[in-house]
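For this depiction, one protein chain was excluded, whereas all remaining protein chains were kept in their positions.
The first chain written gets the first letter, and so on, giving A and B; residue counts start at 1 in each chain.
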Amino acid sequence: MATDAALVIDNLSIETTHGQAGRRLVSDVGLRVGAGEVLGLIGESGSGKSMTCLAVMDLLPPGVRVCGGSVRMPGREAIRRGRDAAMVLQNPSGCFDPVMTIGGHFKETLRALGLPRDRNPDRAAVALGEAGFDDPESVLPLYPFQMSGGMLQRAMIALAMLGGPRLLLADEATTDLDMPTQAGVLGLIDRLRKTRGLGVLLVTHDLSVAARLADRVAVMRDGRILETGPVGRIFAAPRHDYTRTLLAAHFDLHDALCAPDFPDAGDAATA
Amino acid sequence: MIRFLRRRPLVAPALAVVAFLLAMALFAPQLATDDPDRTDIGRKLAPPSLSEPLGADHLGRSIYSRLVYGSRASLGSVALIMAGILVLSFTVGGASGYLGGAVDGAVMRVCDVVLTFPTFILALFLIGILGTGLTNVVIAIVATHWAWYARMVRGMVLQLRHREHVLAARVAGASAPGLAVRHILPPIAGQMAVLATLDIGHMMLHVSGLSFLGLGVQPPTPEWGVMIGDARQFLRTAPQLILFPGLMIFLSVMAFNVLGDALRDHLDPHLAQEHGHGH
Partner (left out) sequence: MYRYILRRLAFLPVILFTVSLVVFLILRLAPGDPAQSYLRLSQIPPTAENLAMAREVLGLDKSVTAQYAAWLGRAARLDFGRSYVTGRPVIDEILHYLPATLELAGASLLITLGLSAPLGVAAALRRNSLVDHMTRGLAFAGVSIPNFWFGFLLAWLFSAELGWLPPLGRGGPERLVMPALSLALMSLAVNTRLIRASMLETMHHRFVLYARARGVPERMVVWRHMFVNALIPILTATGMHVGELLGGAVVVESVFSWPGVGRYAVSSIYNRDFPVLQCFMLVMTAIFVLCNLAVDIAYVVADPRMRLSNQAGRL
């Protein structure tokens, strides 16, 4: 079973050398993402979720380094960016080069993956089609500023699928999107992981996103994993106080929105 | 303050250089070893000696003394230029920003016109028209550079005026022009001081360049650019005649640039990063 896994992280520790040297951003983190499985990584901002993702891609910023543990993809010596693991980030409009067309981004990525466009002229259009674009050809000549956040997010997913990766890292991929678009993007990720057996590390602070998509969930705080388990169990019977607090805060908001006498009545009762 | 100096190790020596230059200009008679204009063909191109630390030039004049007295022309002209530019830009730019409306429009058009020309070429043209000499060099450089400064002042006044009106509206009444001057002037003066210091080096290069061409200070008055111009034919035989005055210009400009950079970084790092002059 372990050889099926898309990602295995053992005792990962990450420290920063800026300012207070040796300050741990991530301590002894262990994670496992199976093939075709979605692992939700939940936590507040600053909990170390993004750093963990960057460590998987070997993209830690200068002054930050891995100081312990390992990140592995079983069956591969090293994780190749784009080919073995791909990333989708939040706020997609900042991620695309403003002076390069969408088609240009595809051409560049294809070349980086060793798949030159002239021998595979349809790859970009096919990928965009799979990502939900009705008319991929019309999107390719566009510049990023001409596209909405939702479209850019789908384009990012299409770019991520080009290399046929085993692992997709979605770092707050739906955070800036409105609800309907969010649902669409999450649905797309779900479809892709089912059809391709893609392992997904879904980083989010939004519990409903995790609930929608994740099979298992890991709760992170201050650089440590507090608990891990199947999504149902974590949400129904959390073992850690912090998890309970997160859930309570989430349901507070949820109940307040759903309470029949909102907004006239007083306080909505919580469990 | 000490921390500031330690972080920027070049500031202290730069200040020392500037202080030394000022001393040279102010106390030239005391610091020089000889009359800078006294020629003595017998001493022509004499090597350095105890009495003449840098030797003599092609007319037997003391190089060291001419360098010392030359600081007067170089520093004095730049001081006059800066004073002229600041006075002109403050009055014109300040009035333009404060009064607004038609006055502002007209002034900005005038500035636009001035800024259409390449600055050095325009200064050259003005000197060609007005005639050579240090006074005309000062006038020409002031005339070609004031417009950019006026624009900056106007911009700052516009920003502060807006804030000032809001403030004054709250503090019921008493928004007399005097109050505005007292609140608007100081912050602008600070920023303009930074811009001016950053530009002193440029001005010195302009002045010495024009003097080198024979269009500025007229011989026999000592000035570093003129000294280089005079010594052109001795490049092979007596390169020191060109080396020393040029070194003075280089060190002075560098010192002022260090100070200007340090001031800008200290007060506002975004202020006029490589400000757009057509130098």
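Please note the rule applied: a residue touches a chain if its C-beta (ideal position, glycine included) is under 8 Å from a C-beta of that chain, and two chains touch if they have at least 3 such contacts.
In this text the structure is predicted, and so the values were computed from the model without any measurement.
Although it is not drawn, the missing chain touches A, B when the whole complex is taken into account.
Contact with the omitted chain, checked across A:Gly46, A:Gly94 or A:Gly164, is made by A:Gly94. Annotation: of B:Leu99, B:Ile121, B:Ala189 or B:Leu267, B:Ile121 touches the absent chain (contact as defined above).
Those residues of chain B that touch the chain absent from the view are 113, 116-122, 124-132, 201, 205, 208-209, 212-215, 225, 228, 232, 235-236, 239, 242-243, 245-246, 249-250, 253-254, 257, 273-274, 276-279. Taking the complete complex into account, residues 57, 59, 80-83, 86-87, 89, 91, 94-101, 105, 108-109, 112-113, 142-143, 145-148, 151, 159, 163 of chain A touch the chain not shown.
Keep in mind that, in the parts below, only the chains that are shown with their structure count from here on.
For the pair chain A and chain B, the distance between C-alpha centroids works out to 57 Å.
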